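Input: a single structure, listed below in structure tokens.
Heads up, one of the protein chains got dropped from this complex, but the rest are sitting where they should.
All chains are identified by letter, namely A, B, C, D and E, in their written order; residue positions are counted from 1 within each chain.
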């Protein structure tokens, strides 16, 4: 009843939201969820999402996909979006409707 | 010190928020967290959460529970909420306070 | 190409946001993401994040780190923040840029 | 006829309606223009409180008896309109039972934005109306949701097991939904405090009203066009329903207005209420109560077809008719 | 006495107080009515800036010396009030040290919404007050947080290791917290720009004030009742503290007002400040500084008991007393 899949999580600067979603779908991702306001800290300092421009905001994208798709995303993201402020990781999940992912 | 548990993640249309939370608790879920504004893409097209009605909004629910509870939720969700716009998956986590989940 | 890491997830009352982030960094966490508005249910009842004071709001912190750091956080969080309204758990993820976490 | 055209032009050239057009154009050009969600909700709260309050102040002179009659008439309309819509959708448009019931619920309810736009349309022409129209608005918000459920009949879907108890909860919830509380609460406060109360908050509830309505209608223009575009598989034939049902509703409104002995302005507003369809409260309630209905049908009809029709063509049309039927 | 009843009725029948009642009723009926979070915060910012600015404009005439005296008196009240509250909570209500200290901090601070409601109450009765009352409001916001910490004494909790350095940070933070900056900043801008400045922004800071206050109080009504309901295990006996402490605070306020030689309106406002308890800034600060205290006790007291008591009964009561004590 339960089928193994991978969950891709991407935290990326808000201006790249659309290109990243477009690229994910070109990689075979069939669905995604997005959190529009994510505060963050890391190499680029604190990014607090309250600026008057969206240039310093983060969003988080979550997408459940097959292992092959997820590996391809993990392996190629930083090549495709070389200068992006972004963090990517994948993990195991189980779903019940295998055909949806 | 660390105890294995399962994390349930449910992305569901906003109007069903309350029935889903009620049902989770009836299934033995003892606690949950909810993200009130989740944009999404999938079979139903883009759901952007900016509509004037909440009918086309998504929320995400995260609940850590025992394996038995999580499996029951994964197996029965789509039967209980047959027509819902929703995606469900579970994964492994470790907690330190076993009695809380 | 892919490296195993741990993801730490912490749901904590909003007033403790800063102390928790400071402590995480003292434990070796190099980056984090934070969701500023998380509604929740559990032992303390419903925490709906719409109150006029932030005292009853939750935030969620996500941080990818090495296994050692993540275990230390999981083991020590409830000692360090003994009276905090909080839930913590960790899980496995894979990253591509090992040096960043 | 020239009179109607004159009214229509005057309506189309008000800043409020042009702001709606601006929103629609921006969305059609796929601009990223967006009113922040919280701001749109805050504007809606303001508009409902203000229109309720001003209606209550206008009640100061009126009798409680007139109010009681108006409320009964509102309930009667809430019962009749979804039945008519349902019959048409089943008989003429061949919709399945569930979708027909869901759409009927939307048309039995009302659109507050259409109402406040119409009230402003009257006010700028110095045409008075009865204060209790606001109470009728509140009363007509929610009963159609329940009629819609009854029309949908028994769901055989196993997912619907728990539905019975949920229906009870739904019933409670629709009675105290936020819009109803704001309209009736504002109305009560206006009624109690009267002109003295108005004097205290006039700059807020009266002077700012049109400007706030501009921004809200701008948002409505954005949302209406985006909804129309999102509904790709929308059956063309249904568009006609969205244009035919408003005049039918307006006719029912005029009948009720005649029964109540309303003024010309009041009759026009009641026609507007009956002609309008809900796209805020009802869609979410229907997702909960009738999840097997397709929400895209009903919301697209109410928001992208009936709403623009009513504000652009309906307002001058219903006023002209009201003036013919109820005197100048 | 009839005078008091008259005042009380006039107060209860203002649109502002009725809006509070509307919010309370909606929450009691479990309506989903909700002011969007951002909108409520924006309203609070507006109210604080506007009241600060108008206080500053009123200072234009006054002397800096009077201001200095007022600030000292405000500090004295901030010191005395939590001590009194703490003594009562320990001695009479048998609360443990930590909870007593936390509650005392809330009552030593002030409620800005109560203050602006009271200022509006005076304005609508044409009773003037000293502009520097606004500065006292800002001064009284935060010192009680520190007194509360001292009263709680040394925490033995191992989780509190880092507390010492955090206390330093807390001290800085409370001094520059947002409300203080807005009140004092608005006050300074009003003082500097005077009537010329007021002429430029009067429609915003003056004309809209009452209407904005209506919507904010509506939200307060929702929040107060929801907080009261959420606090299921609230000890009944404590309710009395929430009703007894405000008059005690008011008495202290009158003493300070006499020492400062305030006008009747000023004395009434100072009593209101002393009688009110914080439910915005202090609860979050206390979670940080005294996490072992139960926040539900203090917030329920301040928000669901003392606040409604003050706006409904306190305002006319304190004004009647002020008129007796300080002349009409």
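What we mean here is this: a contact is a pair of C-beta atoms (placed from the backbone, for glycine too) under 8 Å apart; a residue touches a chain by one contact, two chains touch by 3 or more.
Just so we're clear, the structure is a prediction, and the values are computed from it rather than from any experiment.
Counted over the whole complex, the shown chains touched by the missing one are A, D, E. Of the candidate positions E:6, E:125 or E:200, contact with the unshown chain belongs to E:200.
Touch with the chain omitted from the figure is made, among E:42, E:83 or E:313, by E:42. The chain that is not drawn here is touched, among residues D:6, D:30 or D:324, by D:30. Considering the full assembly, A:54 is the residue among A:3, A:30 or A:54 that touches the omitted chain.
Of the candidate positions E:68, E:192 or E:259, contact with the hidden chain is made by E:192. For chain D, the residues touching the chain absent from view are 13-16, 18-19, 22, 25-26, 29-39, 42, 124, 203, 207-208, 210-212, 214-215, 218.
The missing chain lies against chain A, touching residues 13-16, 19, 23, 37, 45-46, 49-56, 79-84. Interface residues of chain E with the unshown chain, by the touch rule above, are 36-39, 41-42, 45-46, 49, 53, 172-173, 176-178, 180-182, 185-186, 188-189, 192-193, 197, 200-201, 203-205, 207-208.
Everything that follows uses one rule, which is that only the chains that are shown with their structure count from here on.
Put simply, chain A has to spin 120° for its C-alpha atoms to lie on chain B, with the angle rounded to a multiple of 5. Ranked by the number of C-beta pairs in contact, the top chain pair here is D-E. Judged by shared residue numbers over all numbers used at their interface, chain B and chain C contact each other through mostly different positions, with under half in common.
Between the Cα centres of chain A and chain E there is a gap of 45 Å.
The distance from the centre of chain B to the centre of chain C, with each centre set as the mean of the Cα atoms, comes to 19 Å. Shared interface positions of chain A, i.e. residues touching 2 or more other chains, are given as 35, 91-92. Those residues of chain E in touch with two or more other chains are numbered 34, 37.
The list of touching chain pairs reads A-B, A-C, B-C, B-D, C-E, D-E.
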